[in-house]
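As you look at this complex, bear in mind that one protein chain is not there, while each of the others sits in place.
Order as written gives the chain letters A, B and C; numbering starts at 1 within each chain.
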């Protein structure tokens, strides 16, 4: 059972060296799953490195990394495939874990003709309906009441589905956080509020974001438990999420999970942390790297070997390279696709605008070839 | 010193019979002030009765009463005249206490040519700059971040002024409550958040408004104290507000005061509580009527006598009748005044619209005489 | 056919559709036991219970935000915003989220939410119980904006709105909520979105209106008729997408046009109508189009009848345009 912790209490299962802490109990996870979880964290790490490099080379318009926060993405392991994920822009691992392909991921970054969202949004704004991964929005916090509504909707429909919503500590300052949490409390909606407290909102440190002793303590304002965990400890993430999911499915309502982690990279490829952040701060967090901690745990369990990781990395790298080459070679979506999906059926004014543009496009203009 | 209470803890100074409770200490208030406080609560009670009756007779367009909540209005006694009040629509006593005249109050209700706000807003939306009583808005909760900003502004200007902001428990569900409280916590702004928890938001009971154990507990989410008090106990209101004001002026930041009270009347003259509320519920609250409790206290103190109250009531009634007759006889604001105060200086398009309307007004049309 | 007012027609449509389609749910402030401050949802709570008729906390962003989530799950939420004047806390959820969900997900996530809200002045509501904010939504791609003026349209358009798959702002003319009465077919029928209605045929001049202004326009047309002026009155009914054929055909026929809009003039929906007509029927116009609008001030309390367009003002405009 999840209980509201003292604000300074922090739940951990693994220490920084990947040992199970005295008194803690590691969740039962089959070996194949352990490997799959590790592989997905590795995938996030590797693809972030690659794509950021491509962005620096000017081959991608924009990118955002999750380096150091990969363990938080794996909360979805504790959920059912039918459960819904309302992500922010910094949890691609949750999509990969559910089967989002590297190919689709990279095509979205390019916004090319094979992009599942048809080049409509900036890089890292994925939407993957078939795995119940909801469309990512830039406006911070907007997904929070939506997740509450989805969870309430499932309950109304008499289903057991629940929703998990990811957001950063900066998002807790938005009005949307407040109304989403408050509606969930009143409705006892089966929703999990998962806050990645990574210390920074672009240049704004947590201390300027809120004066509360923790993020977890905010749950008390809505009448349900909040718990603070080590967000770089994948076992704590999975264990706590599983408990919160059980509560939700038992009709006991929502839980707020504050996962303490750290944004080791820049906010985005447009950001330059050296202007506002001591370069040593990220370094200190490397020693509690979520992947390395998990690796050591797996090694002790006899699940991890250097050879296995080498093979996995190589396979991932190869897939990334192949899919990137393909994505880079794929052209832009057709001009006329710009007018689709505004409405289910195209109304007269959009039809006219589309026809007008296509007439123009036929006339010579540098803008119309990609 | 204010301390965050257990959510069920309730601060009282007076019992329902107006006795000072064992262990409690009544604040030191000079006799003249005690009488003045009582007189202002009486004024609110009497003017509410009168104006509601006029509304029922169709002589006023709309009205809202504060019956049973008058003690909360007197929190301003604990503040300095320069301090700023951000009211909602249910604290006229705070304006009367600071010298708002019955005449101006009634003229606002009529929206006549003598209305201090020139007939611009519905009844009970007062604005009285000379007593630092900020313009009332209908949209619930919007005044909360404004009060935080005002308080922060005073601190920036190096002044000791603080702000008190009134709102109902329904307003705590708005995003504005959240952002106003959160900014205040981060800034340690000298602002007092005064929540009249009167149990109802139109037809919505507190239990459907939030699942939190209390309103006071919500302050923990912003890193400052919240305290729950008996809102029908004027001495608890004054004592707690004084302590919170001292904290604020000492630079220790904001306080949330949850004053438990009850909306004995309808939400407004447009409302019919019989549809959604057990008529016995309001009755039960009559026994802790804030005016009667204070009266008994004053009687024991030898401050109150029936004769004195009789004289005061008569004087108030007479003033109300006189000012109402005058207000009712005063015409509407001139048509052209409709275009003033949109901007400091009237831009061309408004000037044209004004001239156009005045030309029309000269042509015969039933609409243009009041 | 029973005679209903607009409140009854809306209530009838909601009951009908909630019986027909289990996915339809209603949520908002005071919509439950109280049946809404205008009583449009009365009886729903008793018939459909607290799971399908939800009183919410006081937060419009929460009402619309959670409704979006319900729609993504496959429900058909019909949230109520108590007054259109209070819709702005939900503005981000409406214009950045609801309006863009289908598009930004490449068509994977349609969000069929029908937001009902009473709009317009004339009830002594002052600044915050009188606004007509349709232009904000008309300028937001991805939203449809429906503004009926009478009971039969209110019922038929609401049923059609709930059954189609795009987000709809369904704005109800509160000034005539009870005053506008008329025959309304019992049971199921739809009035398709995007079709205007010529509510009065005429030859000399086209008068366009929507929502409560339609009644003021008809009053003006009657007065003009008394002076022998033959006015064609068009009730747009839907403003996004609006019925350009009917509008342009009428103007081509009459050669003259007046637009009656309750909202403030500058950048109101009437401006779009003028621009569209000029783009398509300039050479048929025998006079400039005149807009009779609310003035560019916040909505006043005491002087609301001076503020709002009235029949006299519209008649004046009709005369000016005819005599131009």
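The criterion applied here is as follows: a contact is a pair of C-beta atoms (placed from the backbone, for glycine too) under 8 Å apart; a residue touches a chain by one contact, two chains touch by 3 or more.
Computed from a predicted structure; not experimentally measured.
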Mind giving the shown chains that are in contact with the missing chain?
-> A, B, C
Determine which one of C:21, C:47, C:201 or C:279 touches the chain that has been left out.
-> C:279
For the chain that's not shown, point to the residue among B:95, B:117 or B:259 touching it.
-> B:117
Using the touch definition up top, pick the residue from A:50, A:90 or A:120 that touches the left-out chain.
-> A:120
Given B:150, B:195, B:235 or B:335, the residue that touches the chain left out of view is B:150
Missing-chain contact among C:128, C:170 or C:210 belongs to C:128
List the residues of chain B that touch the chain left out of this view.
-> 84, 115-118, 120-121, 125, 127-129, 134-135, 137, 139, 142, 144-157, 161, 163, 175-176, 178-180, 182-183, 186-187, 340-344, 347-349
Residues in chain A touching the chain absent from view = 61-62, 111-112, 115, 119-122, 125, 137-141, 170-171, 173-176, 201-204, 208-210, 270-271, 275-276, 332-333, 335, 337-339, 342, 349-350, 353, 357, 360-361, 363, 365, 367-368, 370
Chain C residues that touch the omitted chain in the full complex = 85, 88-89, 91-92, 95-96, 99-100, 103-104, 127-128, 135-136, 138-142, 240, 263-264, 266-272, 274-275, 278-279, 282, 285, 287-291, 295-298
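As a working rule, only the chains that are shown with their structure count from here on.
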Please compute the C-alpha centroid of chain A, do the same for chain B, then give the distance between them in whole Å.
-> 45
Distance between chain centroids, defined by C-alpha means - chain B, chain C (Å) = 35
Note: chain B residues in touch with at least two other chains are 173-176, 208-210
By residue number and range, which residues of chain C touch two or more other chains?
-> 56-57, 59, 61-62, 89
